[in-house]
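A protein chain is absent from this complex, but the other protein chains hold their places.
Right, chain A next:
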Amino acid sequence: MSNAQTQSATDERIKSRSKFREALIRPELGGIVGTVAVFVFFALFAFDSGMFTSKGVLNWSQVSAQFMIIAVGACLLMIAGEFDLSVGSMIGFAGMMIAIFSVTLGWPVWMAILVTFAICLALGALNGFIVIRTGLPSFIVTLAFLFILRGFTIYFPQTIERKTIIGGVKDAAEGDWLAFLFGGKILTGFFSWLGDIGLIETFSRGSREGQPIVDGVPMLIVWALVLVVFGHVLLTKTKFGNWIFAAGGDAEAARNSGVPVNRVKILMFMFTAFCATVFATCQVMEFGSAGSDRGLLKEFEAIIAVVIGGALLTGGYGSVLGAALGALIFGVVQQGLFFAGVESSLFRVFLGLILLAAVILNTYIRRMITGER
């Protein structure tokens, strides 16, 4: 028989691809291209706007870090084949719970934070449980929770304190060990040294004269980086990550292969809730208050960042690094336009254009990788 030839180690029907091309064609390529484009754009047109001073960098880093925290959760959940539209309401709800527990009820802040985390993780599990049990699209189930949680977030402070904002968390959190983990700053010594040797700007007058304008890295940014690394390693380097892809790629096929699909999906709903609660806790510690309208529309911003980062809306494909870059693009464009003094309504125009361009590019890349037709 003649099939001995086709059995040779290298198949003549497979075009050899360069290592460079192999390395380039990856899910986060769209995010990388977008990030470079955005930075080049602002470096060319808004370099003197203050966006690249230490204060400016801190500003857009913080905004991007916020997006990143919720994007990591939304990304893993989307790859597992589900959505969570209740993220924004969960942020408002979690913040309000912390404020009510610590200020209204006078609990120690660490306890308020821990109990809030427990409640929100349970709500995430409930979301997932309902989706799994009823077989309804998560879009609908979490839409219901979007309203339910927002309703409570407005109702509680109204009935308890007759207002929509509960303040005083900052005083309550003074010296609390767990509060520091969300509202503190690290590397302050390093930053004052940088200020001393003149590498970063310092205040030139006033009570803080000589101190650096940016005096440390907020824990918010640390959380963002830790969650991105955790999410990326979990997704690409572990067994569980393979289950996430499988659950979103084809739940039935995954189940038949022995993947515990229900457990994976419920855990991902809980992880999304965890990320939302981290966001909320950092925000409450920063502002010192919780408001009924916090977190509005955050679920969509998270989903946009994830999609810019190359994830497939229908699940089974995506990248946490891509989602993090999507969040960075989002943050830099939003704050960059602000620094450049561009009319804020134009931000939406930019966002729409970026979203469209990213999705077109990502679809093209994905087809190259997966052979979709």
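Convention: contacts are C-beta pairs under 8 Å (C-beta built on N, C-alpha and C of every residue); 3 or more make two chains touch, one makes a residue touch a chain; residues count from 1.
By definition in this document, contacts and distances are computed from a predicted model.
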Missing subunit (named according to UniProt) among the choices "Delta(24)-sterol reductase", "Tryptophan synthase beta chain", "Ribose import ATP-binding protein RbsA" or "L-lactate dehydrogenase complex protein LldF": "Ribose import ATP-binding protein RbsA"
Hidden-chain contact residue, picked from the options A:P108, A:G167 or A:P260: A:P260
Among A:I130, A:L194 or A:A246, the residue in touch with the chain that has been omitted: A:A246
Contact with the hidden chain (one of A:G92, A:G195, A:G316 or A:G336): A:G316
Footprint left on chain A by the chain that the document does not show: 3, 6-7, 9-11, 14, 17, 237-239, 241-243, 245-246, 249-250, 253-260, 312, 316-317, 369-372
